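Sharing a structure with you now.
Apart from one protein chain that is not included, each protein chain of the complex appears where it belongs.
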Amino acid sequence: MEILIPILTAAVRSGTPILYATLGEIVTEKAGILNLGLEGIMLVGAYTGFAVTYHLGSPWLGVVMAFVVGALLSLIHAFISITMKGNQVVSGLALTMFGTGASSLLGRSYIGFTIEGLNKIPLPGLSQIPIIGPVLFNNDALIYGSFILVFFLYWFFLRTRNGLNLRAVGDNPQAADAMGISVDKTRYLYTLIGGGIVAVGGAYMSIAYTKMWAELMTAGRGWIAVALVIFAIWNPMRAALGAYLFGGVEAFQLRLQAAGTSIPTPLLMMLPYILTIVVLFFISVSQGKGILFGAPSSLGQPFFREERD
Amino acid sequence: MNKEKAVPPLVEMQGITKAFAGVTANREIDFDVLSGEVHALLGENGAGKSTLMNILYGLYRPDAGHIFIKGTPYTFMSPKDAIAAGIGMVHQHFMLVPSQTVWENMILGLEDLPYILPRNEIREKIRNISSQYGLEVDPDAKIWQLSIGEQQRVAILQMLFRKAKVLILDEPTAVLTPQESLNLFKTIQQMTAEGHGIVFISHKLDEVLSLSDRITVLRKGEKTGTVQTSHTSKEELAEFMMGRKIAFTINKRSQAPGESVLKAEKISILNDRGITAVRNLSLSIREREILGLAGIAGNGQHELCEALVGLRPVESGHIIMNNKELENQTPKSFISSGMRYIPADRKGTGLVPNMDIKENSILKKYWKKPVARGLLINWKVVFKQAIDLVKKYSVSTPSVETPVKNLSGGNLQKLMLGRELSDAPKALVAVHPTWGLDVAATHFVRQQILHERDRGTAILLVSEDLEELLSLSDRLAVIFKGEIMGIFDNPGEATPEKIGLMMAGTPLQFLLKEV
Partner (left out) sequence: MKYFRVEKRLSTPGWFAVAIPLLAISLALLSGGIFLYFLGVSPLQAYSSMFKASLGDAYGFTETIVKAIPLSIAGVAVTLSFKMLIWNIGAEGQIFMGALATAAAVRYAFVDQPFIMFWIMFAAAACAGGIWAAFAGYLKARWNVNEIITTLMLNYIAIHLVDFFVYGPWRDPASLGFPMTAPFPDAARLPLYGNTRVHLGFLIAIVFAMLFWAILKWTRWGYEIRVIGENPRAASFAGINYLQNVLIIMFISGALAGLAGMCEIAGLQGRLQHGFSAGFGYTAIIVAWLSRLNPLAVLLVSFLIGAMLVGGETLQIVMRLPLSSILVLQGLLLFFVLGGEFFRKYRVRLVSRGDN
């Protein structure tokens, strides 16, 4: 039981950047836009957060600027996908490349620097609760932010006017359009917001997780997030479950390594990816008939109004 | 209808013109709607009725022309503007989000709502409007769970919820049973009594005559006339719709049918949702015979046709052609047995829009000689055959290397016809073959089908055009909820009343008993 707490704690910490990225992508995909550029956005977010924190001394400004930069990057993808009706898969890949290269280029002079970053803030009383106390309530502000974000998004999608319109745009853009909702504007808005949230996930890595900058530091987390969106069936709560699960696997694997097990690291590193395929398989099979239930029906398809065959 | 000149019409459209990629859908059309009237918009498929109304609803922007609402000029950049001006539209494909509930759809896009949706308030309001107009719906039901008729009610309520003064109904009875249609008419009457203006788009003469106060007829994008319903007749309307009184008589020689070519024995078929769409259905089509199949869309015709050409499996029963049991085999086996298919959606299933004419022409025979030469395709032969086909079927195109997506609807259909009929099929399933075609193309296609029949092919003709079915079929069957209600061996005995009742579920034998 005692080993459980450090693993769970590490799972939460390790899973948080993935969670932010997944939540951001859920927002984008709910509007019907597929953004595969998460890895690139996260890296640029990590760099921005780090650089701003380093120069201005405020991690909060770092997070905010990361959000802004993430949104701006997503604007490129949005423009290509929405206004130019381009291929979203390729555009997302281009964004990943661009973001990865740009972050390396921009961050080249920051290698080795460290920052104060964000520290843990134990919540009084709550952090004393056995087991979940130290795991959940002895974390830094961004992690608390992610908890809030999960619940906020869940409530937002279900109970608010804007959330309803967003879902309609993703599920049946023709209907939304006919009811006077601007499909394009909605998609732009949420692609930007989603991209910003993804970037915050990257910023978490450099401001809170490692408090350093390193090239390619997200190590594929952006791609895991893409997969997790499907695992979560576009539901923010399940996204949290998935993110912590993967964070846990990574933490578990590090612990095993430290304990000197004979399971080679590379094999352990494969676990999250194998797990994703297995989960995806079960989801797809159980939905049957090739209809991915819960998916926004218009995902990845450009919207045309004056379309006559 | 005593309307003082001083009161401006609810809607006035002047000189509306709209073209899509070279095709003029509306040419200088004037149209107006008065308070308390039902103004029918009549015309064949493709005449431009939906386009005109989509312009009024703000979905399309006209190339020229003006719109006045109660005398004030307006420009609609999107449905938002139209809705704000009191225009509502119920499309053929309802603008509803299937995965969401009725109440969520009801308030979709509304802005003067609190950020946090007041569910109970909304539900209350829905119940109120619902009972006011006699349109019962359950606010918490999900759209995909509702029947088509119920969905339509939601779509109408959607517009009334937004205080629409003018309500445009686009072919509303196309998917309703006769009983549901009657309910709709009652609702329409109630709405006009309350001062709404209704635009009723239809291509069905009888409905339009019984329901409307005025009728405007469109033909090929132009207005051919606006009349008071009380002062007009079916003949006059038909003339407005079709043009000069051209006697396009179909030359139909009676043929003695031969052996049974295609037999379906007690087949049951599931639809995409896993629900039984066709139930223990049997039919048989003989050489030199056209079996017409009438029925309201959605009663299993689609699934039946797909099963008969091998695109859908059957759960039980047999499909027999040339003494071979073909059910559940690959589409290629059906094609090899001589089955050909003209589907309803031409650009979807039938053709590859981005490929050119010659490439599309070999879709059903690319593995056979002389098109195929071993593993390769002999493009020289394909080119030549394509030229012959295009000439024989009067497909108007600059060359056989033109991408198919650039062809007009009529030429597409002729191309498809040519391709399917070009190598002497044994059986043909044709679904809505003349839908959306102009008069000349329609005549051509019908002649070709008859010619095919004379040549010996067994043909299943599925159509919503009763006149087409009656004039082409040798025998006429009616389908309802996946079962055959009856077959007329002599289509002359099939009156619209009898057919209508059968389409609504009364088996033929009951009707005959009453005689």
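Letters A and B mark the chains as written, and numbering starts fresh at 1 in each.
In the analysis below, a contact is a pair of C-beta atoms (placed from the backbone, for glycine too) under 8 Å apart; a residue touches a chain by one contact, two chains touch by 3 or more.
Not measured: the values here are computed from a predicted model.
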Residue touching the undisplayed chain, where the options are A:136, A:230 or A:251: A:230
Selected from B:349, B:396 or B:495 as touching the chain missing from the view: B:349
Touch list for subunit B against the chain that is not drawn: 21-22, 61, 64-66, 73-75, 77, 310-311, 330-335, 341, 343, 348-355, 359, 362-364, 366-367, 372, 375-377, 379, 406
Absent-chain interface as seen on subunit A, which is shown: 36, 40, 76, 80, 84-87, 89-91, 93-102, 104-106, 108, 215-216, 220, 223, 226-227, 230, 264-267, 269-270, 273-274, 276-277, 280-281, 284-285, 290, 292
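The rule is simple: only the chains that are shown with their structure count from here on.
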Residues of subunit B that touch subunit A when the two form their complex: 20-21, 23, 25, 57-60, 78-84, 89, 91, 93-100, 104-105, 107-111, 113-117, 158, 272, 274, 347, 409
Complex contact set, residues of subunit A against subunit B: 159-162, 164-165, 167-168, 171-172, 174-182, 289, 297, 305-306, 308-309
